[in-house]
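A single protein chain has been removed from this complex, and every other one stays in its place.
Entry: chain A
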Amino acid sequence: MSISTIEQGTGTVATNTGIDPRILRERRERKLRIIMPVSTILLALGLWEFLVWYNEVPHYLIPAPSLIARTLVQDWPTLMQSAAFTVKLTLLSLGLAIVGGVLLGMVFALSRTVEMSLFPFAVILQVTPVIAIAPLILIYVSNTFFALLICAWIVAFFPILSNTAIGLRSADHNLRDMFRLYQATPWQRLRYLLIPSALPYFMAALKIAGGLSLIGAVVAEFVAGTAGQNTGLASRILESSFRNEIPRMFAALFLVSVLGILIFLVTAWLSRAVLGHWHESEIKREL
């Protein structure tokens, strides 16, 4: 029987620069991750601009991107005011959804009885389209802002509630046993076991609820159809539609999209920051 040793180092390719090829590849990948989406978007905008110009599409049907940009600059102050209103509405409703969802989720996780009795209400709130309840809420609640807030909250609340309740229950059974063996207090169990176990579920819910709260804020305002100074982007869109100011409509729409993207980026970053060092969903695998 003979034992042979395999030469080490034959598998790696030496580079002139002396930098690990893996690091180079990673850098290139990181650049590509920015360059690729940006260039596709620019290309799409260019094509849009070209098609509008080439086919001489009237600006009250489809405005060219350049015209939308100009409108954005011209109407900047009013649009910003509206955007600020929408942001306020969105963040406030998301914040309240987090507080309410987490608190009720904890109660649900602690007591099956409470969950069984209250869950139908949560489901009813969830499955009824907000656009259908909004008129009622607007009638019952005299303060428009509060009415809008309630609508946006209803939409964002459910994912947080259900994921928190599931997450708090999903702690490993052997770990639970271990906490019992060492006679952990209920508070210690919650703090050191249940909450960390629930975090991945909560983070997934936050990503969903972030987007939903914006949708809720915009939809509610559409139904409310309010006009005047203290109104959001949805009102600008409605207003522009009445006045046939299509470029302005696009400009407001653009801002809504940007808001949505920002919320997505922030929640995605937050999720990575919280879970990145341990949870499968956020760990970058080495190949």
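In this text, a residue touches a chain if its C-beta (ideal position, glycine included) is under 8 Å from a C-beta of that chain, and two chains touch if they have at least 3 such contacts; residues count from 1.
As a working rule, contacts and distances are computed from a predicted model.
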The chain not rendered here carries, per UniProt and among "MnhB domain-containing protein", "Cytochrome (Ubi)quinol oxidase subunit III", "Response regulator transcription factor" or "NitT/TauT family transport system ATP-binding protein", the name "NitT/TauT family transport system ATP-binding protein"
Per the whole complex, from A:Tyr54, A:Tyr140, A:Tyr182 or A:Phe242 the residue touching the absent chain is A:Tyr182
Residues of chain A touching the missing chain are 172, 174-175, 177-184, 188, 192-193, 196, 199, 277-279, 283
